[in-house]
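Please see the structure below; I have some questions.
Excluded from the complex is one protein chain; the other protein chains are retained at their positions.
Chain IDs A, B and C follow the sequence of writing; residue 1 opens each chain.
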Amino acid sequence: MTELGLAEAYKKVRQASIDICQPLKAEDYVVQPSVDVSPPKWHLGHSTWFFETFILKPHARHYREFHHAYNYVFNSYYETVGARVIRTDRGNLSRPTVEDVYRYRSYVDSAMADFLKDDPEPEVKELLVLGLNHEQQHQELLCTDIKYILGHNPLFPAYGINPTEKVIEKEAAGVVHIPAGIYEIGFNGDGFCFDNELGRHKVYLHEFKISKNLVANREYLEFVEDGGYRDFRYWHAEGWDWVNSKGISAPLYWYNMNGKWMHYTLSGLQEIPPAEPVCHISYYEAAAYAAWKGVRLPTEAEWEIAADHFKWGKRWEWTNSAYLPYPGYKRAAGAVGEYNGKFMVNQMVLRGASVATPAGHSRKSYRNFFHPQHQWQFTGIRLAE
Amino acid sequence: MTELGLAEAYKKVRQASIDICQPLKAEDYVVQPSVDVSPPKWHLGHSTWFFETFILKPHARHYREFHHAYNYVFNSYYETVGARVIRTDRGNLSRPTVEDVYRYRSYVDSAMADFLKDDPEPEVKELLVLGLNHEQQHQELLCTDIKYILGHNPLFPAYGINPTEKVIEKEAAGVVHIPAGIYEIGFNGDGFCFDNELGRHKVYLHEFKISKNLVANREYLEFVEDGGYRDFRYWHAEGWDWVNSKGISAPLYWYNMNGKWMHYTLSGLQEIPPAEPVCHISYYEAAAYAAWKGVRLPTEAEWEIAADHFKWGKRWEWTNSAYLPYPGYKRAAGAVGEYNGKFMVNQMVLRGASVATPAGHSRKSYRNFFHPQHQWQFTGIRLAE
Amino acid sequence: MTELGLAEAYKKVRQASIDICQPLKAEDYVVQPSVDVSPPKWHLGHSTWFFETFILKPHARHYREFHHAYNYVFNSYYETVGARVIRTDRGNLSRPTVEDVYRYRSYVDSAMADFLKDDPEPEVKELLVLGLNHEQQHQELLCTDIKYILGHNPLFPAYGINPTEKVIEKEAAGVVHIPAGIYEIGFNGDGFCFDNELGRHKVYLHEFKISKNLVANREYLEFVEDGGYRDFRYWHAEGWDWVNSKGISAPLYWYNMNGKWMHYTLSGLQEIPPAEPVCHISYYEAAAYAAWKGVRLPTEAEWEIAADHFKWGKRWEWTNSAYLPYPGYKRAAGAVGEYNGKFMVNQMVLRGASVATPAGHSRKSYRNFFHPQHQWQFTGIRLAE
Partner (left out) sequence: MTELGLAEAYKKVRQASIDICQPLKAEDYVVQPSVDVSPPKWHLGHSTWFFETFILKPHARHYREFHHAYNYVFNSYYETVGARVIRTDRGNLSRPTVEDVYRYRSYVDSAMADFLKDDPEPEVKELLVLGLNHEQQHQELLCTDIKYILGHNPLFPAYGINPTEKVIEKEAAGVVHIPAGIYEIGFNGDGFCFDNELGRHKVYLHEFKISKNLVANREYLEFVEDGGYRDFRYWHAEGWDWVNSKGISAPLYWYNMNGKWMHYTLSGLQEIPPAEPVCHISYYEAAAYAAWKGVRLPTEAEWEIAADHFKWGKRWEWTNSAYLPYPGYKRAAGAVGEYNGKFMVNQMVLRGASVATPAGHSRKSYRNFFHPQHQWQFTGIRLAE
C-alpha cells in the first residue's frame, strides 16, 4: 500500500468496527455473559488502544495520551505493557461509557490521520498494518460476542434488520482425492500475514480424501437424534466430561421447542434450515460427529493443500491439528511478539473463514485457533478420511 | 392513610427511585460487579414487578401484563411466583434496556393510578403499603449498589454534585446506663411494620452500658494501625478466614495512597474525616474492634431499649444478635410470606438507619439483617459492655 | 477430684478413645471423606497433643517433645500455637502411621503418669480437666467420623459386632406446658463446665409447650413422602439452596432400595425402625419439618427450663437458638481461650447428648453447636409451640 493507501485503509477498517455496532443499544456494549466474550465497548476501546500504544505514543511527536487509566482498562494480554484487567472483570465496568469510548476513537483517529500525513518509517507501517489486521480480528469477535450477548438474553432480541449468517450455496457433491507426496504449506505471497503462518515449509502427506461440502444441519441432526450426545464412545474423555458437566445436548443456540428444532440467529429465533452447514459446534462435537460417521477431521496441512478444490470461507472449519509452531517459527521482538506464540498450547487450529470475517481478511494459509470446547464462533465440520 | 393519601404516597415513593438514578449513565444501570449487588435497572424493574404481580394482575380488571418475560427477569426470591433468574446472572442482561424499564414503570404507574381511583379492598391496601416499603428498601440498596459500582471502577467516578454521606453532628460523650429488668421490645404503634417486628414481647435484660456515640474513623484507625487485622485473637474463626482469604486490611473503600488514608465517597476519592463515624465495615470487623477494645456489641434488645437515649439514624449499627424469629412470630400467608422468615439463619441484625434510608422508613423496632461478611451497606459500630 | 482421682480419670478417659478405635483396620484411621470429618488417627494424635502442649511442655520438668513435627501435624484451630495444617489436608497424610500415633500416646501417657505423681498446681489441674473433657468431645467425633467413613464406603462395612445406636425407650406421650416468667439458665454446680455455659443468668420466657418425645422415623417419613423436600415453603432460603445444590432428599445414611427405606448403621445396612427417633438430620431439615407441622423448634432457654420434664440424652436436639455468648461471657486467657468464643457466629445450638457422648460428659446446661447444614452428628427433633 502507498501512504495514501494506508490512510484510506485505516479509515475504512476503523469505520467497519463502528458499522458493526450501529444496531446496538448502549446497554449491549457493556455486558460480558461469559468469560470468553468481551463487551463490545471493550473491543472498540482495545483496538484503539493498540494504535495509541504502539504507534502514537512511541512515534507521534507531541501526542498526548487520551486518558492515563485507559491503558489499564483496554490492555488485553500484552504483559509487556503494564498491568492488565482480569478478563472476567471487563463486564463490571460501566465507565468509560460508550460515548467516552467513541470520543477516544475519534481522538486517536484524528491523531493517526495527522500522523499519517508524513511518511512513517517502514517498521511503523508494519505496525499499522498489524494494527488493522488486529482490528479486523476484533471485528469478527464483535460479531460473535454480540450474537452471544443477544442470544443469551431471555428476550432473544434480533441484532438488526437484515443480517445474514446464511451460507447460500448449492451443496457440492463428492470428495477430493489427494495423492501422497511432499507438499508445501505456509504463507506464500507479499501481502500481510501473521507470524504463525511463516515460514513456508515442506510436509509429507499420505493419500487422503476430503469432502467438498460441509456437514449440513440435516446430517448433524441425525447424530443428535441417534443419541450421539449420550454415547461416550464417540467422544474424547475431556469432551465427554464437558458434555456431562455442562449438560450439552446440541450445538450452541439450538433449542428444541415443542418438538421443533429452532436456533437463535442474528435475526432472532428461527427454524433450523436443514441444508445449511451446521454451525456453533465445538471441536469435541466436530470430532465426535466424525467418529460417529467412522471418518475423521482433516489436518491443517491436508486442508491447506486441498483448499483449492472446494469452496470455503463461510464457516471456520475445525481441523485435527493442535496449534503449534511451524518449523523455524520465530516470535517477533517486543510486545507484538506476544501476539501468537504464547497461545501455542491446548488449542486446535481452524481453517477457512466465516460470514463474520471482514472482507480481505481471509487467506488459505490463515491459522485460526480456539480451545476445543468453544462453540461461540461460526464453526463447522468438513470430513476427511 | 386515605385513598387519596395512598395515591399520593405511591407517586412520591415511586418518584424517589427515579430521583436516585438521575445522575447515572445508561451503562451504570447494567453492571453487577458482585453477587450481592444488583444492577440499578433491575431494582427499578423489580420494584415495579411487585406492584404488577401482587396488585394489578390479581386485582385490576382488564389489566394486561406489560411483557410476558418480565416476570422471569424481574422476579427475585419469591419462589412462589415462577422461576427466578439466577442472581449472579442479572449483570449479563443488556435487555430490557434502561428505556424499556422506564416505560415499564410508566405503564404500571399509569395502571396503578387508574386502579387507585376506586377504593381498594383493605388487604390490597395492605399489599400496596408493603409494596411501597419494599420499594423504599430497594432505594437504600440502589444507593449502596450504585456506590459499589462506581467505587469499584478504576476511574472512581463521582455519583453527583452534592450527595452527602456525612453524619454532621457534634460527637456526644459518655455512655447510657440501663438497669436490669423486664422490658418490652417489638413494634408498638398503628402504622406499617414488617412481620419480623411483631409481636411486641417481654425480655429480661441484665444491667448494661452503651455508648452515646458511634466509633469514629480516628478510633478505628488506631485498631488498623495497631495490627488489628493481623491478630487472630480479635476475630471469629470465620472472620479470620474471611480476612485472610479476601486479603481484607481496612474497611471497604479505604485506600492507603502514599501513606495517606483516602476513601471513595459518592463525591469521589477524599481524605478520611477523622471525626466521622467509621463506615462500610462487616460484622466481623465490628466484633473484632469491640474485642480489641475489651468490650462488646449490644444485643438488639439492648439497642432498642436504650435507643431513646442517643442519636441514631445515619449509620446501620451491627448488633450481636442473630436474625431469628421473635416469640410467636407467624409468617404471612402466600408469596409475601416469603418476605422475611426464610432469611432467619446465618445473618446478624442491624439496628438504626442510614443516610441512604428513605425519610419515613426508619423506626426504633426496625430489624435490618445482613450476612456477617457484608461491608457494602452504610454500617457502623456502637459499643456496649 | 483428688490427685489420685485425676490420675485415674486420666487413664480411664484416655483408654476410652482406644476402645472406640479397637474395631478399626489401619486403613480406616487414615481417610477424610469430607472436610468436616477428621481421620481417626488425627483425633488420637490431636487429643494427645493437647496434653503435651498445654501441660507437659510448659509444666513438666525434663519433658522432651516426642517429635518436633507433631505440633504441626496435630494442632487444630489453636492459632496461638504455631502454624496449623489446612484441615482438608488431614486425609492426605499417611505418616505418622497408626502405630506411630499409638507410640505417641503411650509416650505422653507415661510422662503424664509421672507428672501426676506430684501434686500439680490448681491451674494445671484445671487444664488437665479441660483436656479430658476435650478428649471426650473427640470421642464423640470419633464415633460420628468413623460412621461417616464406613457409611460412605460402597462396601458398607459394619463397625463392629454389637454397637448400639438405638434409643430403646417407650415413646412418651404428650407435651409439657411451661408458664411465662423469669427463669435462670446456665451452669449451676461445682464440677467442670465449658466457658460458654457460664454465667448463670436470668431470661424471660413466654408461655410455651414442648413435646415429651422426639420425632420418630415414622413421622419424619410422612414429611418425606408428602414431598417436603420439594416444597420451598418449608425451608429457609439457604436451606433450600442446600437441598437443591446437594440433591438432598432424605436424612444422611437413608437409602430407598427397591421401594424400601434402609439406613446405614454401625451394624451395617438395616431397615429403618419406624418408632425410633429420626437421626442424622440438619438444622435446615429440623426447621423444615417443624414448619410442615405448623409448629417450631424450642429455643435453648426453653429446652433447658423444660428438660427436667422429659427424657433426653440419646440424640442431640436442634434448637432455634444461634450460638452466641451469654450475658457477661468472658473468653479464657491464652490459647485455651480460643476454645469456644471464636465459633460464636453462623452456628446453631444443640442441646441434650447422644448415644456417642461419653458417660459423664453430658449435663443440662451443655451447649453443643454445629453449622445448620451438618447431618453427620446423631441429631434429632423435639417440637415446641
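One rule holds in what follows: a residue touches a chain if its C-beta (ideal position, glycine included) is under 8 Å from a C-beta of that chain, and two chains touch if they have at least 3 such contacts.
Since the model is a prediction, treat every value here as computed from it, not as a measurement.
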{"item": "Shown chains that the omitted chain touches within the full complex", "value": "A, C"}
{"item": "Residue among C:96, C:251 or C:298 touching the omitted chain", "value": "C:96"}
{"item": "Residue among A:202, A:218 or A:246 touching the omitted chain", "value": "A:202"}
{"item": "For chain C, residues in touch with the removed chain", "value": "25-33, 41, 69, 72-73, 85, 89, 91-98, 149-150, 152-155, 157"}
{"item": "Where the missing chain touches chain A, by residue", "value": "77, 79-80, 180, 182, 201-204, 206, 232-233, 235-240, 283-284, 287, 296, 320-322, 324-325, 327-328, 338, 342-346, 348, 372"}
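Rule of thumb we're sticking to: only the chains that are shown with their structure count from here on.
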{"item": "Chain labels contacting chain A and also chain B", "value": "none"}
{"item": "Inter-chain centre distance, chain A versus chain B - centres from mean C-alpha coordinates, in Å", "value": "45"}
{"item": "Intercentroid distance (Cα basis), chain C paired with chain B, Å", "value": "37"}
{"item": "Junction residues of chain C - those touching two or more other chains", "value": "none"}
